[in-house]
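Partial view: only certain chains, each at its native spot in the assembly.
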């Protein structure tokens, strides 16, 4: 087992600071969240990237968003094969148990996972091709879309295009889940695709009819 | 495809508010994050639960934590079988690419995933037993630990015990990844298990020697 190490001191200090302010000032709200359970309005699927916190962009408070974060904000297609599917489990819980009104897929610029996918598709990342590469096998979800951007010569343009394809892929894969297709059809769930530029702070929204992203 | 719906107005408004304040006031920082890439110090594995945002508890700003969130903050064991493993991919990216110094598993009280696991293990949730239940199959990761809490009569006590077992399970499963075992052995990565009580705002840290949680 790993060695016994105390929690880093800066985290201990910050926790106690939050406890004495953020928590103490809102104790009634936290107590009610604990006793009444959560009733989030939306699920957000975003990247693990440390630079993209949806709680900042949307000023989210405790209790508002049910947030799943994985590499490159990907949703795999519906595969009820009895295996562990962490993303599908999170989506199932949000849609079927919590009955959120929106599922929002949030992509972003400068995504390391997308960069790895491009390198892999170009044959520049043999280590990601290995069966043992979890990142490589995870990015396989997006791999079929690489053809759409393969001819782009500007690397930055290509990155952005594939980052946006990742959002579209996730939206399309979400629709392969029968219980999502159903509630979307009934109008009790809407799906949204977003893409944010870290450096510019811009936000674009996907329009599935025009198949393009537009500034919010 | 899903119908075209504009982004809910409350999100549009909040985004523009953030753009004009949180982003505008820190534009230099966001630009640098975009150009220099991320250098997070720690990875946090926490639950999707809308009531538990590690960015609040630890006052984390953009760039500090690489965050993976799934149902019940679970890490499956090392299984390089060529399938999609979102959690393992996130851990791989954090440890092998970003070379974070800490991996922190953050469990919490009132966890819906843990509640479902107990119901399923007690035979009270046949829908979770179905092969098609992604939540059920995801909670299978924790299922073997149910024996440890099966005899507890107080439901709340049992919940908390299994919530903490989920943290321990994740820590132990993390150690089954050969490249985690290696860097933990070399002293360049430390693992930490935490559990927070939503209503009380308390935080407990796992001591693997005494196999118990202690207030931070």
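Here the chain labels run A and B in written order, and each chain numbers its own residues starting at 1.
Definition applied: a residue touches a chain if its C-beta (ideal position, glycine included) is under 8 Å from a C-beta of that chain, and two chains touch if they have at least 3 such contacts.
Not measured: the values here are computed from a predicted model.
> Of the full homomeric complex, 2 copies appear; what's the total?
This structure file describes a complex of 4 copies of one sequence.
Basically, only the chains that are shown with their structure count from here on.
> Within the complex, which stretch of chain A touches chain B?
The touching residues are 1-8, 11-12, 14-19, 22-24, 27, 30-31, 33-35, 37-38, 40, 42-43, 48-53, 55-60, 62-71, 74, 76, 80-94, 97, 102, 104, 109-110, 112-113, 131-135, 137-141, 171-172, 175, 184, 190-192, 194, 197-203, 205, 207-209, 216.
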